[in-house]
Every structure is written in C-alpha cells, then in structure tokens.
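Here the complex is missing one protein chain, while the rest keep their positions.
Showing chain A:
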Amino acid sequence: MQRQRSLLALIIVLVIASIVTIAKVPVRLGLDLQGGSQLTLQVKPSENVKEITPRVMEAVQRVVEGRINGLGVSESVVQTVGEDQLLVQLPGVSDPEQAERVLGGTAQLDFRKQKPGTEAQLGVEFQVRQELQAKQAELQKQGAGNEAALAENQAAIKRSNAAIAELFERSGLTGENLQDASAEPAAASGNNWNVSLKFDSKGATLFADLTKSLAGTGRSIGILLDDRLISAPTVGVQFAQTGITGGGAVIEGRFSAEEANDLAVQLRGGALPVPVEIVENRTVGATLGRDSIQRSIYAGLGGLFLVLIFMVVYYRLPGAIADLALVIYSLLTFASFTLLNVTLTLPGIAGFILSIGMAVDANVLIFERTREELRAGKTLYRSVESGFYRAFSSILDSNVTTVIACGALFWLGAGLVRGFALTLALGVMISMFTAVTCSRTLMLLAISFPALRKTELYCPKVPASNQPQAGVTP
C-alpha cells in the first residue's frame, strides 16, 4: 500500500507538471501548420570546385544565411542536410517568390574601387547602415508580430546598401579570381587577427592595378558580396609605385579571431562560384495551415472521445479507469513534446492521435487477462494483480517491435517522416508507463473501496459458483 501511495503521488505530480508545462511552454509548430516556406537547396560542384567539402558547405551556408537576413524573416532556420544539401525554413514568409529568387542565385563577390571625393559620404552611409542593422537584429529578436516594422526596416537597409554600392565602381576583379581567404594571427601583436587573400594570376594583375590606383589616396577597396559592402580596406602609400603584387594580400583591421574568420568565410563563400539549385519548395499559406491544425485537433478529440466511450461501455469500471489513464497519457505525451522541443507537424499530430488508439491496447490486454482470471474463479484482487503481471510480456514485446519500426523511420527518414516516428515512439513508451503504473495504481486504489468490489463492475456474466465473496478479498 505504501508503494501505491507514493506512485499515486508521483502520478499526481507528473500530471500537474504536465498541465503547467502545456500552459506555459508554447508548442513549436511545423511549417505545414503555421504556414511558410521550406526550401531544399542542392549545392552543385562546378569546374572550379569539383568536390563539395564541409568547408565549402560552411561557406555556402554563411552566404545563404546572409541572404535570408537580407529578406528580413524572423526565426528562420538553415541546416546542412547530408553532404551537399541545405534545408532552409522560412516561417510565415509572405513572398515565397522573392525568397526563392534571392536564395537560388550564386553569390557574387566583387572588388570595387571607391569613386573619388566620396570619402566623407562613405563614413556617413556606413554609420546609417550600422544603425539600421542593429535595429533589425533587435526587431528579429522580438520575434513574430512586427512583420510590418521588419519589412520597413529591411527596405531601409536595402536603400542604404544601394547607396553605399553607388560610391564604388567595378574594377573587373571578382570572386572568380579569388583562390582562397583565411584568417591568420597578426604577426606583431597578440590578439589581433588579419585576413589573408590569395588570387589567381589574372586576379593578381587586376589586384595590383587596383591597389596601385588607390594607394595613399585614402579611398578604399570596396569588397561587396551580393552588392552589399562587407569590408572596405584602404591601401598604404608605400604601394603607390607598383601596387600590391604577387597575388597575395592581407587585410589588416585589428580583427578579433572570430571577426577575421567570419570575413574569411564570407569571402570564400563569395569566391566559390558553386551553383545552388532549389530542388524542393514546399510553401503553405498561413490560413491553410491554421485550418489543418483546427481540423486535426477536432479529429484528435473526436477519436479520443469515441475510444473513451467504447472503453467504458465494454470494460465498465476498469474501462473508466483506463479512460483516466488515457487522459493522463495524453497530458504527459503532449507535455513531453513541448519539453523535448518536438516540432509538431501534421504527420506528427497523426502519430499522436494514432498513439492514443494504440495506448488503449495495453489496457485491453490487461483487462482481458483480468476477466479470464475472474472467469477461472480467482478472487478479484488476485485477478487484477495477475492480469497486470501476465499481460506484461505481451505488452513489452509488442511495444518494443513498434519502437524498432519507429527507430528505423527516425534513423533513415527525413523531415516530416522523422517527426512522425519521434512522436509515435514517444507515445508508445509513455503509454507503457501509464498502462503499467497509472492503470495499475488506480485499479488497486479502486479495489480498496468495498463499494467498488462487485465483480459485475469488472466482468459481466461470471458464473455464480465462481463469484468470489466481496468480503474475502484481502
């Protein structure tokens, strides 16, 4: 009895904790439910880059992230999938065409020459952009709800970028001529880092010309990625005669290690003319998603309700107890979804609803056993106990096999499929817990009340000779 009481306490604590969790933590909804675009980008090898290495992927991912920031979407996700694919999720995106256009192109790295007489203006424009970007980051942190402000600010950033790009003229030197860029510690002082560049032979000539014309003028080289200025180094007066020759150069900017690496990755990204192709696009309108949530929730509740009625009608008191356990099961499962940060997709909801149906199975197994024992003339208490005891191996074996199938799905599947496998597997495991502990504890609790000890409540039509006396049960 002591054990029952502590189990009961545990169950109550778990139920309260789940209700609090469900109320406090919002569920993450998949794109199919909240609306938005999910794009899969295929990174393709090109003549210059014959193999897609993790280093290439890192650079491409950085470029894609930069472009998404340019779109002004909050809570976007960019993930590497497999060896050469990127998965981009853009929740609530209102203009999928624009997104597709922006993401599908190849990054353009361009080295430009600052126009004479624009020195003061560049400083001002740069300042403006910095402020706008800070504001954008702030807005994105606030999350959903201020799309209008985000879009407006985004437009301002775009204008600002265009204004800055206006101050430079093309030199003919582009990312195609850049062979490598990497961060390296500055020789002189401890914490400063530089970014070193390496050009091919044509690039080396162009770079020498560019630096020669700018050396000592105070005007800078504009390094632009997708028409956006990412760095504007100036060239020392000592290079005025020949320019920087040899195809190598170092951008010194008192960078931190992180900043230097960041710039190097951006440059490499721009230096990689790897074609990126959109191989999959799944866009769901915002209200369409809301509609499917609503209908799925109705379906879930409808299904649950039918099962609850069936259990009471067929199994009587144990059925009612199983219903209670089922409700507890639903609460625990849903709470664990939110805690484990499971993204709820439409198939995920299906998996959940399905697991409700399957959660009943364990209870059915137990109650059928209990009835058998009662019909065989055992006492109520013994029947209930052995019902649980003898059904356990069936419950274990049958659920483990389901979890094995889920494991295969999760391991080998992708996207939606994984969501389904995870929710179903979680559901099956929690259902084992609730069937074996909740139903059992509640059953034994029920038997402890003399009024609930009538055999008819458990099993109809037990032969009179077999009917145990209520008082005899321990």
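In this section, a contact is a pair of C-beta atoms (placed from the backbone, for glycine too) under 8 Å apart; a residue touches a chain by one contact, two chains touch by 3 or more; residues count from 1.
Operating definition for what follows: contacts and distances are computed from a predicted model.
Enquirer: What protein name does the UniProt record of the undisplayed chain give, "Protocatechuate 4,5-dioxygenase subunit alpha", "Protein-export membrane protein SecF", "Glutamyl-tRNA(Gln) amidotransferase subunit A" or "Acetolactate synthase"?
Expert: "Protein-export membrane protein SecF"
Enquirer: Which of these touches the unseen chain: A:P45, A:P185, A:G302 or A:P450?
Expert: A:G302
Enquirer: For the chain left out of this view, which of A:V250, A:L324, A:V364 or A:M429 touches it?
Expert: Once the missing chain is taken into account, the touching residue is A:V364.
Enquirer: Return the single residue from A:Q4, A:T21, A:Q42 or A:N192 that touches the missing chain.
Expert: The one listed residue touching the chain not shown is A:Q42.
Enquirer: Which of these, A:A149, A:A320, A:A350 or A:M429, touches the one chain of the complex that we don't see?
Expert: For the chain that is not drawn, the touching residue is A:A350.
Enquirer: Residue-wise, where is chain A in contact with the chain that is not depicted?
Expert: These residues touch the chain not displayed: 32, 35, 37, 40, 42, 94, 96-97, 100-101, 104, 277-288, 291-292, 295-296, 298-300, 302-304, 306-307, 310-311, 314, 346-347, 350, 353-354, 356-358, 360-361, 364-365, 368, 372, 393-394, 397-402, 404-409, 411-414, 416-417, 420-421, 424.
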